[in-house]
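All protein chains but one are shown in place.
What follows is subunit A.
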């Protein structure tokens, strides 16, 4: 009976180690910090990237269209600002995913 419930301690393991293992098994010790915080922010990042790219183009198109209406130079500013908007969108995404400091 005693042998089954309490096997001989394996050599090389101290009491603290075995106690630690037993506590982890029964869930008494706090689990190692999960990476849910990382998951959350990276999921948030994924959500941001796509829209970020489009939004700048939308703003660029709106400004270009407005300038054209005002100055009557259709479609010069529309073309110019859609291109600039596209660049700005890529800059946005780059700032979002760029590694290290220097990102804003």
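Heads up, the rule we're going with is that a contact is a pair of C-beta atoms (placed from the backbone, for glycine too) under 8 Å apart; a residue touches a chain by one contact, two chains touch by 3 or more; residues count from 1.
Note that contacts and distances are computed from a predicted model.
Between the names "Anti-sigma regulatory factor", "Xanthine dehydrogenase family protein subunit M", "ATP synthase subunit a" or "Iron complex transport system ATP-binding protein", the one given in UniProt for the chain missing from this structure view is "ATP synthase subunit a". The omitted chain makes contact with just one of the residues A:19, A:71 or A:91: A:91. Although one chain is not drawn, the whole complex shows that of A:19, A:51, A:76 or A:98 it is A:51 that touches it.
The chain not shown here touches subunit A at positions 40-41, 43-44, 47-48, 51-52, 54-56, 58-60, 63, 81, 84-85, 87-89, 91-92, 95, 104.
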